[in-house]
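Sharing a structure here in structure tokens format.
Complex shown without one protein chain; remaining protein chains in place.
This part shows subunit A:
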Amino acid sequence: MKTLAETIDLVAAFDASPNPYMLLDRDLRFAGMNQAYLDVTQRTREELIGVHVMDVFGAAEDGPDEGASQRLEGSFRRVLETGESDHLALLHYPIRTIGDHGEAVFDDRYWSCTHTPIKNEKGEVTHILQHTSDVSELVRARPTQDGPRSALDEMLGGGVFRRAMEVEADNQRLETERRQLSDVLLNAPGFVAVLSGPDHVIQFCNEACYRLVNHRDILGSSVQDALPELGKQGHLDFLNDVYETGEPVMGRQRAFTLQHSPDGPADVRYIDFAYQPIRDENAQVIGVFVQGHDVTDVVLAAERQKLMIDELNHRVKNTLATVQSIAMQTARTHEDPRSFAEAFEARLMALSHTHDLLTKSHWEGADLRSVLEHETKAHGIGRLTLNGPLIGLSPARALSLGMVFHELATNAAKYGALAHGDGRVTVDWCVVNHQSPQLKIVWTEVAGAPVREPERRGFGTRLIERNVRHDLRGTVEMSYTGHGLRAEFTLPLETEA
């Protein structure tokens, strides 16, 4: 079968057509036009070829207003963007003509235009073909205030004109709505994308969506080509499911690993998303509407909160177990309920005092001198002398040393130097061996009256020994002079906070 081009000369046919035609290139410059177009616009071919259409027919004083000019240019742009024909049913567009005395005047005209894309073999739009009909005569034939001239006039003029006006008004309203909707989606806080066809070609992508994919150029590509990492994470399967079954797929707080560039580093973002089918007028699925929110901050905050609650739970349960241990061990050495209650309460208060100190520093630690002061102040400030430099203790070590000094002070008050009116206690500490720094603490009791070494090692003594060895990883030597107890502690100095 012969093609049309082989049977007739298309150029000659184009030029001979009584309908005005003109051709624009992608830059909206005149590439060609027929004689009818030159006649209706009263221009010459030389004036127009290669000139930008809006330079010739742009807005002008006494000529087309800005709105009309923008609608005309907008129609050209839509053809370039969509690759589809665009219509302006009625355009009020005066054009410049030559007046009776050779002067330039604007002639009030109404046009109906169709803009058709001309594509190359790759399907790319290379030109726009404009077909214009000058409908000014129809417009001018509309009824005047003098009343309708005839039924034919009414039919040809008024009726057709009114319908054209209505169609064009509808078009403008739809275009405004489309633009508003598009603006809303573009600037929406959540991400939005529109995919078309079985390969999920990205047709629309808003600002939030571009941010999410690190501003990669994804428009016009298939999801597999543009974002290959998503296929590996199962999202291509989700999109295929939506496209094939028409059922939406939703996800909450799902981890997405997104790359900055095809081979670049990847980020993990947590996302709530919905993939919903887009259907045509026959209810066939033709694409997928993608929307969602980046909820990474929410997920990370929840993780931090869970960590904090877990840590709190750990500390509370450990503290309860510690209190339980104090109760049980104290009970073993106190048969009388009243003396049990006193000893238990005193130990509980010692633990609590160190907690108070740590709370003041937001559990960052406490100073050795403060711990000593807290645990011994019940026995009279004047009777204890504390000498040593500033030494920071971690919360765990502060709690351990707090218990240790509580036991020492309690023992001194019961059996040692503080049991009698004129006894004293001196606590000296310093850092020794600077290669491998150690904290040396010496507790010395000087009693007014002679003191005997206790016969039985009580819970207090065991607690001190165990604490020093187990929690503080140090050593303690306890000896009795005739004046009372002397306890010498050697503890590794912490390097960590």
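Here is the rule we go by: contacts are C-beta pairs under 8 Å (C-beta built on N, C-alpha and C of every residue); 3 or more make two chains touch, one makes a residue touch a chain; residues count from 1.
Definition applied: contacts and distances are computed from a predicted model.
Enquirer: According to its UniProt record, what is the protein name of the omitted chain, chosen from "DNA-directed RNA polymerase subunit alpha", "Oligopeptide transport system permease protein", "FAD-dependent oxidoreductase" or "Response regulator"?
Expert: Record says "Response regulator".
Enquirer: Could you tell which one of A:Val184, A:Met328, A:Ala341 or A:Val432 touches the chain left off the display?
Expert: A:Met328
Enquirer: Sort through A:Val268, A:Val316 or A:Val431 and give me the one touching the missing partner chain.
Expert: A:Val316
Enquirer: Give me the subunit A residues in contact with the hidden chain, please.
Expert: Touch with the absent chain occurs at residues 310, 313-314, 316-318, 320-326, 328-329, 332, 396, 400, 403, 462-463, 466-467, 469-471, 473.
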